[in-house]
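Encoded as structure tokens, here's the structure I'll be asking about.
With one protein chain withheld, the remaining protein chains of the complex are depicted in position.
A, B and C are the chain letters, set down in written order, and residue numbers restart from 1 in every chain.
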Amino acid sequence: MANSRFEYVRNFEQTDSLLPNTWIVVRIDGRAFTKMCAKYGFEKPNDRRALNLMNAAAKAVVTDLPESMIAYGVSDEYSFVFHKSCNLFERRASKLVSTVVSTFTANYVYSWPTYFPDTPLSFPLPTFDGRAVCYPSVQNLRDYLSWRQADCHINNLYNTAFWSLIQLGGLDSKEAQRTLAGTLAADKNEILFSRFHINYNNEPEIFRKGSVIFRDYELVDSECQAAALEIDSLAEPMRQSKSQLEKDKKKRAKARVVVEHMDIIKDEFWDQRPWILSNRPGKVPKEP
Amino acid sequence: MANSRFEYVRNFEQTDSLLPNTWIVVRIDGRAFTKMCAKYGFEKPNDRRALNLMNAAAKAVVTDLPESMIAYGVSDEYSFVFHKSCNLFERRASKLVSTVVSTFTANYVYSWPTYFPDTPLSFPLPTFDGRAVCYPSVQNLRDYLSWRQADCHINNLYNTAFWSLIQLGGLDSKEAQRTLAGTLAADKNEILFSRFHINYNNEPEIFRKGSVIFRDYELVDSECQAAALEIDSLAEPMRQSKSQLEKDKKKRAKARVVVEHMDIIKDEFWDQRPWILSNRPGKVPKEP
Amino acid sequence: MANSRFEYVRNFEQTDSLLPNTWIVVRIDGRAFTKMCAKYGFEKPNDRRALNLMNAAAKAVVTDLPESMIAYGVSDEYSFVFHKSCNLFERRASKLVSTVVSTFTANYVYSWPTYFPDTPLSFPLPTFDGRAVCYPSVQNLRDYLSWRQADCHINNLYNTAFWSLIQLGGLDSKEAQRTLAGTLAADKNEILFSRFHINYNNEPEIFRKGSVIFRDYELVDSECQAAALEIDSLAEPMRQSKSQLEKDKKKRAKARVVVEHMDIIKDEFWDQRPWILSNRPGKVPKEP
Partner (left out) sequence: MANSRFEYVRNFEQTDSLLPNTWIVVRIDGRAFTKMCAKYGFEKPNDRRALNLMNAAAKAVVTDLPESMIAYGVSDEYSFVFHKSCNLFERRASKLVSTVVSTFTANYVYSWPTYFPDTPLSFPLPTFDGRAVCYPSVQNLRDYLSWRQADCHINNLYNTAFWSLIQLGGLDSKEAQRTLAGTLAADKNEILFSRFHINYNNEPEIFRKGSVIFRDYELVDSECQAAALEIDSLAEPMRQSKSQLEKDKKKRAKARVVVEHMDIIKDEFWDQRPWILSNRPGKVPKEP
């Protein structure tokens, strides 16, 4: 067939499978979001509509891809965690990244009018890029998520102080920058409180903690440390009977995908939700 | 800072830069499009609205990313070619692929109502995955594009015959399949003509040839072979003066991005449009 | 400088760093060893001189590269394990593989006359190729080593039976092959015993178990499972004081590198030698 003399070009494709038995994090970032914020008049330092839209799009990703165990978002970025036993797309990096980015973008654009009913989109449309990173141990994975949440805290405290100085204090952006240069967290808290009567700890949790998305089951009392060790020691995807797999699938489908704003650095979050690391669905709460 | 004890996790990111001085093709494919065709009632064997929507989304990609020289699409797939001197995102595969996929998806979802005014989208939304492949020589690149266009021809001839047997001939899909098993191109042409008075060559070019997208300048008389050789021998991005770069950028911005349905296997297409391989903008046609 | 216009070629080098916090196994294999066996008249099914030479070369690798925790060899292959916290050559695959292969080859060629005093080397010289593979968990690593040792057992039982049939039983190689086709381990044991009065379990351990190389300290009573879990949970290279690092280095330098032939599939081996997985040197035995 005429086609055959061209088909050699397939040999130029190179595989990009990610190392088995490692946690895969796909992180996406908004492209040129500073420009976008200006174009669509996002509120400063945080636009709740924009964050809610991000969360809606991320929730759709977690819902559509049951292999994603947890997602964490802040500002215009979101990280999606795939279980270390996940074999979706044979763990090919480009398939995983592009599917997450595409699902996220589709939902972001589709749901825009819900969150910005008075601000229609225009060209160029908002887009996101992404990359995949592997983490071998539970500790590495938790440190990654802690890194993002600590970053959220640091940036949000700075931005809250910065924009208070401008919006409430009447400074221009250079003066605000100068005021904050070299300040520690305590200094920024003090500036907010003494100048503007703002207690930073009373700021909304969605701003201070970012957003966490996961499937929700009944909380349990577990010992995280032991559970993490057990999970680290897994060598391969668990071998489960078909009926068990089918049961798990049903439980997962029944579980609500929730968006929360809470601490994921301390052990408590993980202790109470062992299913996130174990990939064994918990008990689905009774309908109220 | 609290953040620092987590920051080591950045070391787990691995670079994925594509080899310099090679043509980069980013190909995207619709995910689960068979299901989508059924869900939204796409016409068989070709749905012109769906193709036009694909083309609109692809045109937006080529417009937004001036480093893409040409794009070729058929069915639910599209290939975007980046010039071998392109240094966009430092040639990082995941950034290139995710940006193309995200831009394409955003435009596909955004423009859906224009092409399917009576068929609103519903969850799960249409999505695309992607991958990047490098081709070292012009011949490799052209063979890649020829492979896709030859594939378009082969599949469309088959599908046209298959659906004619069903829609016009009253066969069911098993009977149609059996009828076509082992037939050559000439046989399928004959079946179409003798049974249904369809001259395959009169079928719309968008179905038979797929769609080609590029910046349009005045056609020229060149010798492709010589030009291709010259381009293959390039070792690096051309060193151009700033003023020349600025001029080129303006020309590119002025050039219309067009969607055509024509042969890109033969030399003629490339002979007349040397700018696609050289990345030196041609003469912008006068406004009529 | 004249050099500068060429220096852009450095940009074509691509990094190949292996994922941090994973065990690195560099396995080397003899090239065209079947031919070599014939050329130098290696004894069948095992040539003790050749194995001793392999072991001498491997011992030199472990001695020269203190980051290698354990090595396992059988026939013309050897696997070298680098600790998951190892940062040698910034974990670049090509540097690690080439250094191991070069050190092994240098010692193999250099020590040849010691083990084959009557058989001088001639061109082409014996050579080895290599590759690096990462394993995220202790279980994965132990399963890798178990795989190699199980392979040793399977092959050696077969070869012992095969060559007994030929050397003692007078069969030709086709007949021997046919005799063994479809036999289980028990059958081969039976053939050896009933036909040739060979008790396979009395065969030398170097043939049945292969060779293990490691630094030797005083054996301890530990619980492997707990230790392995603790090691899996390590997220990063341990942060140690300089004086501690210096002490460890001295201990390592004092430790004898030993070549043993013993079971490494069962827990006992690992239980008694926790330093292999922990990279914390044990107690150096007193000189007798």
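Here, contacts are C-beta pairs under 8 Å (C-beta built on N, C-alpha and C of every residue); 3 or more make two chains touch, one makes a residue touch a chain.
Note that the structure is predicted; figures quoted are calculated from it, not measured.
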Missing chain: touched chains present in the view: A, B, C
Of C:39, C:95 or C:195, the residue in touch with the unshown chain: C:95
Candidate in contact with the missing chain, chosen from B:52, B:137 or B:272: B:137
Residues of chain A in contact with the chain not shown: 8, 11-12, 14-15, 17, 19-21, 235-236
Contacts of chain B with the absent chain, listed as residue ranges: 19-22, 84, 134-140, 143, 228-230, 232-235
Touch list for chain C against the chain that is not drawn: 1-3, 5-10, 12-14, 16, 28, 31, 60, 64, 89, 92-95, 97-99, 101-110, 121, 123-135, 140, 143-144, 146-147, 150-151, 153-154
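Definition applied: only the chains that are shown with their structure count from here on.
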Reference chain C; chain at largest CA-centroid distance: B
Nearest-to-centre chain - CA centroid comparison: A
Chain centre separation in whole Å, for chain C relative to chain B (CA means): 50
Where chain A and chain B are represented by their mean Cα positions, the distance between them in whole Å: 32
Chain C, residues touching no fewer than two other chains: 19-21, 235
